[in-house]
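The structure's right below; bear with me while I get my questions together.
A single protein chain has been omitted from the complex, and every remaining protein chain is retained in its original position.
Chain lettering (A, B and C) follows the sequence in which the chains are written, and residue indices restart at 1 in each chain.
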C-alpha cells in the first residue's frame, strides 16, 4: 500500500511554505490527503496541493521540527506515500466562495482549479499574516478565480482578518457554496456566517493522525474520524461537533485547547 | 475453497459402483477430479463422472473400507467438495477410441459425451470382470458412441481382456486418438499399442493424494505430480515414467508394486 | 431468527460482537459510535496510569484486506482523563468493558479499582500486547505472573475480570489456566501476533518501533487454535479474538469454544457498520445451520467423532 517515490521538484512558495512534487499514480480528488513518511523520521498527514495526473504534490508549512525537516527534503530524496485518503470537496458548479487562511490554500487550490475547469465561478478570500505569505495567489488567478486579499499587518489588501472579507462577499449575495480551510477558529467563524445565510459550507479539518484508516481513534472529532469521515466536513457536521474550534487531542488522546 | 453440499441422488450403477450426485457450481472439464471429504472420515480424490452444469457427480467403486463407506452415503447426507483439480482429456474432433477398464468408465463417460456433442465419433472398448459390471454402457450408447464389450468371464462380448478388443480396433485403422482409464497394467498395454501405431494416446492415472495442490509429493509419479500434471497424461509422458504400470506409493511414500 | 444474544462472564450481550480494545476506544464519543453501530459491547482502549503518546508514526502497515501490522505503543490519555471520556458512553447505555495495562500487579490493581468506579461492566487485562517494553506480553507470558496479576485485580474489584492472553507463547492454554486459578471470570484470546515488516527500498523496518503485532484474517487460524486449546483446559468462558470479518469466522470461534468474540481490524477495512452486518448475518447463518440460539453452538466442534468410520459410528 505504500509507495516509495523520489521527490522530483521542490518549490519555495512563500517564506514559510514549500511544495514537494513527486510521481504518484493513484487517482486523487481535491481535499484528499496522503500519509507522507520521511524515512527514519515521522509519518504525517498532508493534503494534496496537486491532485491531477501522475505528478502529485504537497505544500508544507513550517510549524515545528518535523515540518521543518520535511521542508529540508531535496529533489532526489526518497519518501514513502500511502493514500489518498478521506473525503474530498464536493465540486458543484455555481458560484463558490473560498476562504483560505494561511496554508489553507494548499488544500483549496486544486479544488478551485477543478471547479473552474468545470465552469464554476470562484471568488477566493485569501488571508495571511503578511503579503509574502499569500499562498497560491497567482495559481488562483491563473485559473480564473477572483482573489480578494486580507493581511494581518495590512501589507496587502484588507488590513485584518480574512473572515471579514469573506463576510462582506457573503453579504453581497449570490454565493452558492463556501469552502474553507485555515485555523479552526477562523473556520468556525466562516461556518457560522454561511449558516446564517443558509449557504452550504464545507471546511477541511486537521487532527493528529496515526492510522489514517478509521481505526486507531487518534483523529477522533466528536462522533467522527477526520481520516475517514473528513477531512472535509459540511458545515452542519462541523457545527455539531463540540470540539470544533475549541480543542483537539494530542497523540495520547488528551484534550488540548486551540 | 471447500463447499459443503448435500447429496441429491444415489444411483447403483453396477453391483460394485455407486454414483452420487450433488449440486456443485464450479465449472469442470471431463478428466478432472475433486477431493471428496466424508465428514469425520477420509477425504479422497474422485474423478467427476458428471461434469456439466451445476449437478456434478462421482461414481465410486467398492474397493476397501473407505469406498464402501462412501457408497453408504444417502441422499441428504452432507459431504465437502474441493476442486475441480487437474488436467482434462483434450477433446478434439475426429475418431476416438476409448478403452475403459472396470470403473475407468467413470472418468471417460463425460469425456465421450463431450466429444460426441462436438461431432466427434467414438468407439468404446468396454471391459469388466463380468456382464453386470459393465459401467455406463447405456450412457455411451445413448450419446451415439459405438460400444464393443469384453468380459473376463465371457458373460458378454469378447471373452478376455479389453486390451485385445482395443488392439483389434486400432488395427482396423482410422483412429485419431486413444483415451484410456483402468488398471495401470491395462493402460500400459494400451499406451504401447497406440505408440506402435503412432496414434496420440491419453490415460488417466491414480495415485495416493493428500493436498491435490502439487505440493506434498504424495502423488509423485516420476518427475510429475498426478494432481497437477495429471491425472490425464499423454502416452509419451506415461511411457517415460519408470513407475507407470510398475509401482505406486503408499501414504508414507514407500514404493508398492501393482 | 435464531437468537444471537449471549451471557458471558456475567455480561448480558445483545450479540456476541464486542469492539476489540485499541479500535475506536480512545474517546467516549467513539465508544458510543460503536455501540450505536450495533456492537454487543465495547472494550476501551487499554488505559494506563498516566498519559502515553505511543510510538511515533509509522504505526501501521496493511496487507490487502487480510492482514495488518501495528505498533501503536499503547497511546492513551491516562486513567484520570479517560474516566471523563467514559461518562458519555455510560450515559448512552453502552455495555462497556474497561481495558487496562500496567507493568506489575499493583498497577493493574489500582487501575482496575479506578475503572470499576466508571460504570464499566467488566475489566479486561491486557497481558498480551506484543510490542510494548515492560507491558503486555512482557508481563503476560509466564503463568505464575499471570496468576498473580489476576489475583491482585480480583481482590480489588467485584466486576468480572477478563484476562487477555497472548498467542506469542509455547502454551497459551497454560496462561489461560493460570488466569482461571487467579480468579478470572473469563479469558479473551488472542492479542496480536508478533510480526515485522521491512521496506526494502528504504532498507528499514516500516514501523517506527520495528516489531509490531499482526492482526486481521491472517491470524484467525492462530486465534482459533488458542481458543480450541484453552477450551480443553479451562472451565471459564472464552472470548475469541483475531481475524473476524464474517459471521462464519465468529461461529468458528464459538464452535471452538468461545461464548463471545471481539472485532478489531475489520473496522479499518470496512468501517463501523461491520457490527450491524455481523449481527444480522450471524442470525441468518444460525438459522441455516439449525441452531435456535447462539449459545447452543458453543464448543460444538469439540468431540465430533472422527477417524475412519466415524461417520457410520457417529
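FYI, a residue touches a chain if its C-beta (ideal position, glycine included) is under 8 Å from a C-beta of that chain, and two chains touch if they have at least 3 such contacts.
Owing to the predicted nature of the structure, the values given are computational and were not obtained by experimental measurement.
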Sole touch to the unshown chain from C:59, C:141 or C:188: residue C:141
When the complex is taken as a whole, what residues of subunit B touch the one chain not shown?
-> 1-2, 4, 35, 37, 39-40, 42-44, 78, 80, 209-211, 213-218, 220, 222-223, 225, 228, 249-255
Against the hidden chain, subunit C presents residues 56, 63-64, 66-67, 69, 137, 141, 168-170, 193-198, 200-205, 208, 210-212, 214, 217-219, 221-222, 224-225, 228-229, 248, 251-252, 255-256, 285, 289, 300-301, 304, 306-308
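Here, only the chains that are shown with their structure count from here on.
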Using mean C-alpha positions as chain centres, tell me how far subunit B is from subunit C in Å, no decimals.
-> 50
Rounded to the nearest Å, the gap separating the Cα centres of subunit A and subunit B is 68
Quick one: report the Å distance separating subunit A from subunit C, using the average Cα coordinate of each chain.
-> 37
Residue numbers in subunit A touching 2 or more other chains?
-> none
Residue numbers of subunit C (touch at least two other chains) | none
